[in-house]
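The block underneath contains the structure these notes are about, expressed in structure tokens.
Every protein chain of the complex appears in place save one, which is left out.
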Amino acid sequence: MRVRLLFPTPEIAREFYVPIIYTACRTCYSELEPDEIFRRATSGQVGTAKQQELVKRVIESGHGSTIEHVVFTFAISGVTRTLSHQLVRHRVGVAFDQQSQRYVNYKRPAYMVPGTLEGAEPALRERYVEEMDDALRFYGELLAAGIPGEDARFVMPNATRTNLLMTINLRALIHVSGLRLCTMAQWEIRRLFQLIRHEVFAVSPFLGSFLAPKCVPLGYCDEAGNRDGHCPIRPHKDVVLAAWAEKRDDARRLGRELPTL
Amino acid sequence: MRVRLLFPTPEIAREFYVPIIYTACRTCYSELEPDEIFRRATSGQVGTAKQQELVKRVIESGHGSTIEHVVFTFAISGVTRTLSHQLVRHRVGVAFDQQSQRYVNYKRPAYMVPGTLEGAEPALRERYVEEMDDALRFYGELLAAGIPGEDARFVMPNATRTNLLMTINLRALIHVSGLRLCTMAQWEIRRLFQLIRHEVFAVSPFLGSFLAPKCVPLGYCDEAGNRDGHCPIRPHKDVVLAAWAEKRDDARRLGRELPTL
Amino acid sequence: MRVRLLFPTPEIAREFYVPIIYTACRTCYSELEPDEIFRRATSGQVGTAKQQELVKRVIESGHGSTIEHVVFTFAISGVTRTLSHQLVRHRVGVAFDQQSQRYVNYKRPAYMVPGTLEGAEPALRERYVEEMDDALRFYGELLAAGIPGEDARFVMPNATRTNLLMTINLRALIHVSGLRLCTMAQWEIRRLFQLIRHEVFAVSPFLGSFLAPKCVPLGYCDEAGNRDGHCPIRPHKDVVLAAWAEKRDDARRLGRELPTL
Partner (left out) sequence: MRVRLLFPTPEIAREFYVPIIYTACRTCYSELEPDEIFRRATSGQVGTAKQQELVKRVIESGHGSTIEHVVFTFAISGVTRTLSHQLVRHRVGVAFDQQSQRYVNYKRPAYMVPGTLEGAEPALRERYVEEMDDALRFYGELLAAGIPGEDARFVMPNATRTNLLMTINLRALIHVSGLRLCTMAQWEIRRLFQLIRHEVFAVSPFLGSFLAPKCVPLGYCDEAGNRDGHCPIRPHKDVVLAAWAEKRDDARRLGRELPTL
């Protein structure tokens, strides 16, 4: 699996992306026209730190439309069809073009070995490799026998590697990263989003800082599968809400009311 | 492959769907309130024929929002993962839930034999069946060896059957049917939409009548691959536009102008 | 302002909506085909209580696609253009058709008086009524003078009433209700969603029970404007997370670790 951020470059991210989001935020609340807001932001009249402060506050407030204005284009190579089938279920704020098993007659199809098989006993691992090699060899034989590629691909396993171009706006990227960086996400797609986060950090540490498992902005984990708290990133929702309820009850016993009651 | 329309029933389609679309159309152009328009439509004060006439005209005019108000829910069983990967690329106006190869540990996984292999020479067909049986048997062995289902599925071929529940609004259904009923669409997904059309016809011949290859409403075929006109449903765009250009030139030579010039 | 749920009826909601969502949930995790799951759900083989239990758990888990399969169609009458301009900003899972000020040449345009003006001193209230009457009278005069409706409407105030037909799937309805039932939402749109919730409750108390301000499923309020805790529905996020942090620190002081750390 390989991920490369094709767009924006660090220069474009720095010169344009924060000013565009800043302009989106300010346009809603100002009598100034958006091109004037943008001019002030890109000319340095409004400093980067001040822009970032507003953008951070707006993102944290959940005013999501403001971060739909900037997009990131990733070249994704060598992921399995299992991953791509999951990935393209994301529908909003994202565009995909994927290598077509219908139109490409593969000369060198490749496949992935999952970690559990990499680490399995040698006989099982070898059997896996043989089966995958065999399936892809049979694919080639079907093509050679005149079966059209769109039918020959029926024998390709889920493990077969594929490539995609994905463009995603920042709102969708934060949302999807929130789901896929969770430790309970499937390992391959989680790995993909770790690489994606790494790429975004490399062009903009500020924008990259918003890519995190959903528990980070929420402050708690809301996964039913983590009620035992085995994932240490954040405490579970049940625990957090129970802590608050206990504190409230303590205060009531002492004849005090918590300010928010 | 099997398709069953779970919702609406013929009664619901008749009593509600055309009146809802009629209400959507009339709301835009009337001082009447939508619940009054709907009351007139469902009480028979405005007859079905008159409602259908307006709905037909509005659909043909491309005023698409009016037909986003009614949805169709299909149980789709036994299609391949190749089909499902294509199908879920449709993003607008459509909802999917699909049998998860991650969460289901299959006891009886099944696969499809494409027509080109059904009709191939027996040795090749048998080889295909063996390979598919072998791949799914190996899947079971991996499960038995303690490999988690989410990794064992890596060996499942594209031909493996899967199930989906799909709900789609009429606008999206007409759009997607336009693409997938085209004779140049991939055979399995084309077959799926032929079954879908059949199901819709069975509950509402009126609404079903709008499900057609895109060339039907366009009046011409716009597929580059059909420049030779091998598909007889509609003449190619190039031929149609050339006929008009020729007629226009004839008229000019005779000193006449066509009315639309 | 008036809201009427045109679809589904209570019977349709009861007989089909919970079984459809149940089928969506089960299709993901079962080898059973979706039409068989649906048959069991609608034949009573699987009881309503058991279906509702699964649906409730899945909604609370955030597995949102399962509740995109059922839709609600509302006739909305007499809301202002201020409201409609906000409302149509919702884009996903929702369809609108709205009375067109371009195409309708109003004979009886109407307007709304906001509560702050209803309750203002009489002179100001009267002035408001005069201005609105005057603006809509001028609209009529422009039409009479031959100005096309699409330009005459330029003088109509935001207070002018309009009608819409809105169809929204349950996922979008829960999301939008979460935002618009918040006590910090603008009063008119909040009122609209109170009426919408009332209508949904009337056809399905079970499904209506999921329509609540977003703080209810979250367990805390995440509105910056409510840091002072003036809204009593839920305590503020800051207070809740602080209570947990305090409890954790107490535990650490006592040499204990909270289980989720």
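A few notes on this one:
The chains carry the letters A, B and C, assigned in the order they are written, with residues numbered from 1 in each.
In the analysis below, a residue touches a chain if its C-beta (ideal position, glycine included) is under 8 Å from a C-beta of that chain, and two chains touch if they have at least 3 such contacts.
Owing to the predicted nature of the structure, the values given are computational and were not obtained by experimental measurement.
Remark: the omitted chain is touched by one listed residue; of C:112, C:166, C:218 or C:231 this is C:112.
Across A:14, A:40 or A:69, the single residue that touches the chain missing here is A:69. Contact residues of subunit B toward the unshown chain are 57, 61-62, 92, 218-220, 222, 224, 228-229, 232, 235-237, 239-241, 243-244, 246-248, 258-261.
Take subunit C: the residues that touch the chain left off the picture are 80-82, 84-85, 88-89, 91-92, 96, 101-102, 111-112, 114-117, 120, 124, 127-128, 131-132, 134-135, 138, 142, 145, 147-148, 150-151, 153-159, 186-187. Listed here are the subunit A residues that touch the chain not shown: 2, 4, 6-7, 12, 16, 20, 23-25, 27-31, 33-35, 38, 65-66, 68-71, 73, 75-78, 95-100, 103-104, 106-108, 163-165, 167, 169.
Note that only the chains that are shown with their structure count from here on.
A straight line joining the Cα centres of subunit A and subunit B is 30 Å long.
Here the CA centre of subunit B is 30 Å from the CA centre of subunit C.
In subunit A, the residues that touch at least two other chains are 92.
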